[in-house]
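Heads up, the thing below is written out as structure tokens.
After this line comes chain A, so read on.
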Amino acid sequence: MKRLNFMMATALAAGLIAGAAAAQEKVRIAFIDPLSGPFATTGTQGLSIYRHTIKELVNEPGALLDGQAEFEMVPFDNKISAKESLIQLQVAMDQGIRIIAQGASSGVASALTEAVAKHNRRNPDDPVIFLNHSAVDPALTNDKCQFWHFRFDANADIKMDALTDDIAANPEIKKVYVIGQDYSFGKAVASAAQRFLKEKRPDIEIVGNELHPIGKVKDFTPYARKIVGSGADAVITGNWGGDMVGLGKAVMGAGFDKPIYTYYGATSGITAAFGEEGDGIVKLVGAGQVNPAPSPDAQAFIESFYESFPDLDLGQPQMANVAPMLAAAINEVGNASDIKAIAYALEGMEHDGILTGKTVMRESDHQAIQTVTVQGQTPGVTFEYDKSGRGMNAQTIVEMASKDSATTCEMKRP
Partner candidate 1 sequence: MSIASKTRLTAGTARLITLSSTMPWAFAMLFLLCLPFVFQTSSALTIMNQMAITIVFALSYNMLLGQGGMLSFGHAVYMGLGGFFAMHVMNMVEDGLWLPLPLLPIVGGLFGLLFAFIIGSFSTRRAGTVFAMISLGVGELIAACSVILVVFFGGEEGISGDRTMGPPVFGYEFLSQQEVYYLTVFWLLLATLLMYLFSRTPIGRIANAVRDNEERAEFLGYSQRNVRWISFCASGFFAGVAGSLFAINFEILTEENLNLATSGSILLVTFIGGVGFFVGPIIGAIVFTFLQTVLGLHTELWALYLGILFVGCVMFFPSGFAGLIAMHRRPLALGKLNLLFKPYLKVALPAITSVLSLAAILEILFHKRHGYGGDHEMVLYGISFDSTGYHALVMAAAIAAVSLFLVFRLLPEIRAAWDNANHAEAQA
Partner candidate 2 sequence: MSVPAIELRNLEKSFGLAKIIQGVNLQIAKGERHAVIGPNGAGKSTLFNLITGRFAPTSGGVFLHGEDVTGMKPFEINRRGLSRSFQITNIFPNMTVFENIRCGLLWTMGYRYSFWHMIGRQQDVTEKAEEILAQINLTQRRNELAGTLAYAEQRALEIGITIAGGADIILLDEPCAGMSHSETDLIVDLIRNVTEDKTLLIVEHDMGVIFDLADKISVLVYGEVIESSTPDVVRASAKVKEAYLGASLEEEAV
């Protein structure tokens, strides 16, 4: 309990310092993601990208309130648990933090967005804003959308739109096998794949559409057998983590040598695990790109990231937009404490993303519209993943992807 006292004291002290409006105001952002447990790599990588972006694009150039203020990331370990996330949210709010960032797991994101909505409804004078940097379940900006949630990553539908562009352009693909984890995101990927393929290439036959239990499959060989047996020309999967590695290795091990389209088939040890076998086969759809760097500025930005964090990868380019866009919103409002005004400022904001090209935070559903790329695993790229001698190289680039896509969001504004 002593620790709690201490926390209260620090929170109080922080409040006092903020009140005194020192020359170097710290605007703190709570980073609530897994920093221990099986998904710690994801969280650590995300935190590093934030820290790098803040240093390079906001604090050092003095881009926040004319250099009067600085961003600071405060990490909170949610152990990828909804319950822990809610506790950490409370802790963060007690420390006076009103800007929350999270991204790993749509399940946690959905718990957080609900909790934030509830808090803001119960405390309308003291709202909290939730910046979602990588949870891509479409529901978050459709049925579950709410004013205080902003998504900076392209959602699963947008990514599938770009992914199917790539497939549509390849006349050799006649049969596609869709496989994913049995939960909301996997289902979203599967239904989007069906929808877009039907629309773009009605001649393509979906020879398999399958969901497997999440995190429970020890050996993907039987699935791989089915995929090979179906005669598919391409595989689409939303799998991540161990399920991605297991599926990829099994499919390639069963002799499959055609494209495997993935959402999360790179970095965090996955590229290294696939190794040479995955070159030319594993594709990844994602926002922005690192190879080739889209601009000299981006090149320098990525280089300095790898200098600072040689053991990590810049795996989520869209995360580099969060801090600059937030800074722009705060600059527009003129202070960092009027959260409601900041949220309004973020709505519809246009931004020149360092790795994602022209980026717009769509007003209707708070979904960022940006460049989405389909990348292929390639040996000898400039910025490699997992120090494995290979990385992802952009092949199909779609600017302002799905900018006119429909949304079911009925945003209620305070």
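Quick note on the criterion: a residue touches a chain if its C-beta (ideal position, glycine included) is under 8 Å from a C-beta of that chain, and two chains touch if they have at least 3 such contacts; residues count from 1.
The candidates were selected such that all candidates are chains of the complex that A comes from, given by their letters.
Please read all numbers here as calculations on a predicted model, not as lab measurements.
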Touch assignment for chain A within the complex, options 1 or 2 | 1
Under the touch definition given earlier, write down the residues of chain A that touch candidate 1 in their complex.
-> 1, 3-5, 7-8, 11, 35-37, 40, 44, 47-48, 51, 76-77, 79, 81-84, 86-87, 90-91, 93-94, 105-107, 110-111, 114-115, 118, 122, 182-185, 213-214, 216, 307-312
